[in-house]
Structures are given as structure tokens and as C-alpha cells.
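Mind having a look at this structure? Questions to follow.
Heads up, one of the protein chains got dropped from this complex, but the rest are sitting where they should.
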Amino acid sequence: MAKPIPKVGSRRSGRSSARKSARRIPKGVIHVQASFNNTIVTVTDVRGRVISWSSAGTCGFKVSLRKKSVNPFPLNTCSGFCCTPKEMVGLSAGEKHFIQGGIAQDLRLDGRKRLTYRPIYVETGIIPQAHGSARVRLGATDVIASVKAELGKPSALQPDKAKIAIYVDCSPTAAPMFEGRGGEELSTELSVALERCLLGGKSGAGAGIDPTSLVVVEGKVCWDLYIDGLVISSDGNLLDALAAAIKAALSNTGIPKVDVAAEATGDEQPEVNISDEEFLQFDTTGIPVIVTLTKVGKHYIVDATSEEESQMSSAVSISVNRKGHVCGLTKRGGAGLDPSIILDMISVAKHVSEQLINKLDSEIAAAEASEE
Amino acid sequence: MGLPNASGDLSTEVEVDAFRRLFPLRFFEKHLLESIRPDARPLGRARDTTIALGAVASANGSALAKIGSTTMLAAIKMEVMAPSIEIPDEGCIAIDFHMPPICSPIVRPGRPAEAAPVVAKQLSDTILSSGMINLKELSLVSGKAAWMAYLDIYCLDADGALFDAALLAAVAAFSHLEIPVVSLNDDGKIVLSEEQGLSDREPVNKEKRKVNLGSIPFSLTCILHKNYILADPTAEEESIMETSVTVVLDSSSQLVSLYKPGGAVLAYTSAIQDCIALTRQRVKELQKILEEAISGMEVD
Partner (left out) sequence: MAAKPGSVPTTYSPNLAQKTRPPIFKDNDLDWVRPDGRGFHQCRPAFFRTGAVNSASGSAYAELGNTKVIVSVFGPRESKKAMMYSDTGRLNCNVSHTTFATPVRGQGLDHKEFSSMLHKALEGAIMLETFPKTTVDVFALVLESGGSDLPVVISCASLALADAGIMMYDLVAAVSVACLGKNLVIDPILEEESYQDGSLLLACMPSRNEVTQLTFTGEWSTPDINEAMQLCLDACSKLGKVMRTCLKEAASASQE
């Protein structure tokens, strides 16, 4: 049925070699030969005749596994947070084996142990217009959080609570797939996970940020908090980085002091004076940190890079406060987990969180000091 | 349909299901010659119809109507509004028809079905013009407060004759509607009498607990194909034969609306009259089914 496809440059289509684009091949086969040292892509027609080929070596990629410099092709799928592990492209079988083997031997690609974080760098006060802001870097993962407070009215259903909204945006600079609406799913997922971990239950119990402390006049005036997170560069473990950035941003936040100038009766809103000089500081000691344990093979690791995340079977993000209480938990990744493993992960997370909280607190203090 | 002349021979050779998929029109026409339909109905017979009242507890009135496997869930929620200045003593009815993605393989999330707005418009035209509900009955305090009845109809399973099922569900929901007893509180708002401890206060709507339904509209959709008239088509029949006529009659057999959206078959007046005659029979059936559903509720 199918007509034979004329060969490139054959006599029958003599001119087509001069105008390659004019020829149409309805079906083709792409052969990929991936080795440790090179990747060769060959495009053929259905009969196996080569139409064109290209190799990563000629494209200028220098591949070195040990140095973990560049992958055969850039990792342009997202952090692995939203996509299923096996969808991750760009890792050869050897590299996958290397990552998994390293984790099993408690020696990861970058020399860390399974339960060691990458160094955390914190900068505070980076956005002058916001009431509080911070930037947190974990290796190549780079996120910014900002806090904005606005005077608002508490809802009729909960007159003693202020509204706190957390919204995360994934910048297209972090990964090409975040362009347009591509990052939407990940953004929602991160926002929901952060809200779950930081804002506590519906009654407000166990919340890291106490919504009652933001109320100026009950049922009338309160400070509504808008917390925005921005992912600038993504190399795994976004949730932990965002939670740390929010904690740092909140400790950097100063909310203007408000005096009630005139008491109002009935439905009217009372008049308030907003002070320009006096600021209230947040008590951030109760704000939990999030520890994400990523399960690769039989073991779990903290602070996974995106390459390591691509190999995960599942991950559990646990938010722990200073008292060692679990304030929220989100499971990611499809594979099922045995309940006893989850309990074990929780206890490991608690142990890791102590170090993380201390480290983060000292980094925040140092950042605050350098700002002044 | 690449080989039209071959189909006659094939019909004896291939399996029934394969023939049905390959030559749907021929498959149906072979049935029509015998005056029967693939689901064993005569041409003028509608599918089995059931109504269940009070399916949704969180609504003021609700009903589930099934015609064959087409399923519609209608629910009414009553809210209070300030009536417009021009008509201070009338309430309002807002009708919406939804086709969520669960109802049919064609509908996908984020892309609403093409049929949904068409049916919604037809429904609100029919219900509001039939005079079934006197909007003055929905007034609470003239010029201050009136009821807004939000009627939402969800298609749970789409298998043809969507409008008929939706109208039936809507009508049944109205007959199940029970208006809550409300009174005026100190802030000038209408609140439920019982919950706010105002039961000693005079309710605003003591008598009007039920809406009086005037003449109730019922409908029947027929497919016109060549000289045949097929009542109450399934989704498969609708997709193969495109000309349809929807007749809406009220309980005293007056014509409320007649709807023939184009189509390949140009109907003779006699065909339309046949459709109306079929609808007249159907109205009697539907009336009986609705009455049974209502009396069934009262026994409980």
C-alpha cells in the first residue's frame, strides 16, 4: 500500500537533495544509542535507511559521569516532584545504577551521606517592598519567599482568625517546562503541601503561624498575610527549601503596630492608625521545618537532588516543629509503602529536623546580623 | 462507508456487533423495516422512566429522573435576594444545566459539552414560559426580600433525550421543593426561624411552604428519519439520525414549545402532528409516574 520512499539524493528525485525540506516522509524511526561516553541519535525511514544522524559528542556535550558535570542531554523535565520517576529522561542505565548503588553504600554522588543536607545559605530582606523576605539556597535549588501583610476583615465564620494564604510560583527560569501553564500543577501541589504543613488543622490547632495573633479588633480588623514563594532554580527538594525560606522570611517580617483610633459601633469599621516606626516581630520559634525523605531502593535520603528524585519510588514530606511534634505530612510518588516504614521515616525525620532547625536558626540569625 | 454496495452481502457474514459499528445506518434501517428498534422497543415507545424524590439532603428540593439509562439529578437551593425595583413583589428562578465529565466520554474537564448551553437555554425558556410557577409566590417582603430559587440540573449519564430527562427532573424537583420557614431578624435579614431562636416571632411565610405548580410541562423528543418517527432516542440513535423534534406539552395538552433545530429531514405538518400525538400519550405516562413518586413520598 505504502509508496516506496525515494532515497535522499537518488536520481529519481534529483532536485530534492538541494531542497531537503521539500521532501515529506510520513513515518520514520528514531534510533538512540546511548552509552556511557556518548549518545548517538539516528533518524531513518521505516525501512531503516538513514535520513540523518547526530551525536552528542559533535554537539559539544562532554560527558563525565564521575564529575557529574553535564548529562547527555539537559535535564529539562521538572524536579521530579510532579512527574512519575520513570518519565525522567536523560539518565543512562549506568548513571541510574550509579546513583542507586551510591545511596545503598551511604555515599551519594556529591559525597554526602544519606541523611546529610546540602549546605544551606540564607539571605534575608532581599525584597524591600515586602514586609519580609528571604532567599534560601540548597545546592543548585534556589527559592525566594516574601511576606506581605494587608489590613483586612476576618471572615464572619471565624471572627478571631486572620487569613493566611500561601502561593508558590515556579519560574520558567527554573525549567523550560514551567513556561506558560506548565508549572501550574507543581505550584498548586507545593502550595497545598505548605499550607497543610504550616497552617495546622481547621480549628487552627498546631499551626506554625498563629492566626489569632494577627487580629487587631476581633471580627473587624486583622492583618491578612500573603506568603509568596518563587522557585528560581530547581535541583530537587523544593518543598524543604520553600519551607525554610518562609520561616526565614517570617522571622524577617515586621508588621506595623496598629492603634485603634476610634471605637466603632455596629457594623462600621473602626478607624485605625498604622504606625510607621514601631514594628511587631513574629515569633517564629513555633514554625516547623519540612524534612522530605526520598526513598530510593531500600533506603531513604534527605535533600535529594533532581537526579536522585528521578530514581525515587516514593517520598514523604514531614513537617516537624521544635517540640518534636509532627505538624503535617504529605506523601508523594506513587509506590505504596509499608505502614511500619512510614513510622520509621517519621522518627528519622524527627531526628534530622533537630539538626536542621538549629542550622537554619543560626543561618537566619547570621543573615539578619549581616543585613544590619 | 468505503464499500457501500458490499454491506448487503456482509450483513450475513460478519457478526452483529461488527456490522453495527461498520454500517450503523444500515443496521438501523434494517430494524426500522421490521418496525422495531435495536433495544426491542416499537418505534413510538419511550424507555422505562423512573423518578426518585429527595435525592440530595443538602438541597431544599431535589429529584433524580431516569429515562432508560439517561440520568438527571436536579436540586433546588433557596436563597434570599433583594428584588429589583421594577418588579418588587416577584422572586426569581435561576436555571443551570451541567454536563460534568462523568456523564459521557465526549466531555472532558475544562471543555464544556456543546449540548449543555443549548439544553440550559431550552430548559429555562420552557420552565419560565410555561407558567408552571407563579413568581409572585416567591416574594417574601414586598420590595425588600424575595426568594431566588437556584435550580441546578446535573447530567449523570448521557444516553440521548437529554432535554426530556432534564425537564422531568426539574419538574419533579419543584414538586418536592419545601420552602423553609423564615423570619426577619433584627438586622433586617431573613433567617431560618428555628435555628436563630426566633420561633416566637411571626414567620414571614407562614402558608407558603410549597410552591403551587400550575400546568406542568412535559416533553418528548422524536427522531425523524425518512418516513419513520422514533420516540425517545438513545445517544446512538441521535448520533446516526440527526433530525430531531422536541415537543413540550403541559398537563392540559396545550403546546408550550416546539423545537426543531434544522436537520436533514424536512418535516411535513403531518409528521409534526404525529409527534404531538406521541407526546400527548407520553404526557399521560409521565404524569402518572410523577404522581406515583409524589404519593410514594407522602407515605414515607
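By written order: A and B. Residues from 1 in each chain.
Definition applied: contacts are C-beta pairs under 8 Å (C-beta built on N, C-alpha and C of every residue); 3 or more make two chains touch, one makes a residue touch a chain.
Values in this document were obtained by computation on a predicted structure and should not be read as measured data.
In the full complex, which of B:32, B:141, B:192 or B:294 touches the chain missing from this view?
B:192
For the full complex, which residue in A:105, A:273 or A:347 touches the chain that was left out?
Looking across A:105, A:273 or A:347, the contact with the absent chain belongs to A:347.
Would you mind spotting which of A:93, A:107 or A:192 touches the chain that isn't drawn?
Once the missing chain is taken into account, the touching residue is A:192.
In the full complex, which of B:22, B:52 or B:94 touches the chain missing from this view?
B:94
Can you name the residues of chain A that touch the chain not displayed here?
Its contact residues with the unshown chain are 84, 86-87, 156-157, 185, 188-189, 192, 196, 199-203, 205-206, 314, 316, 321, 325-339, 342-343, 346-347.
Could I get the residues of chain B that touch the absent chain, sorted low to high?
These residues touch the chain not displayed: 55-59, 62, 69, 71, 73, 75, 77-82, 84, 87, 90, 92-94, 96, 98, 100-105, 108-110, 124, 128, 135, 148, 150, 152, 154, 156-159, 180, 182, 189-192, 195-196, 235.
We adopt the following convention: only the chains that are shown with their structure count from here on.
Between chain A and chain B, what's the gap in Å when you average each chain's C-alpha atoms?
Result: the chain centres lie 48 Å from each other.
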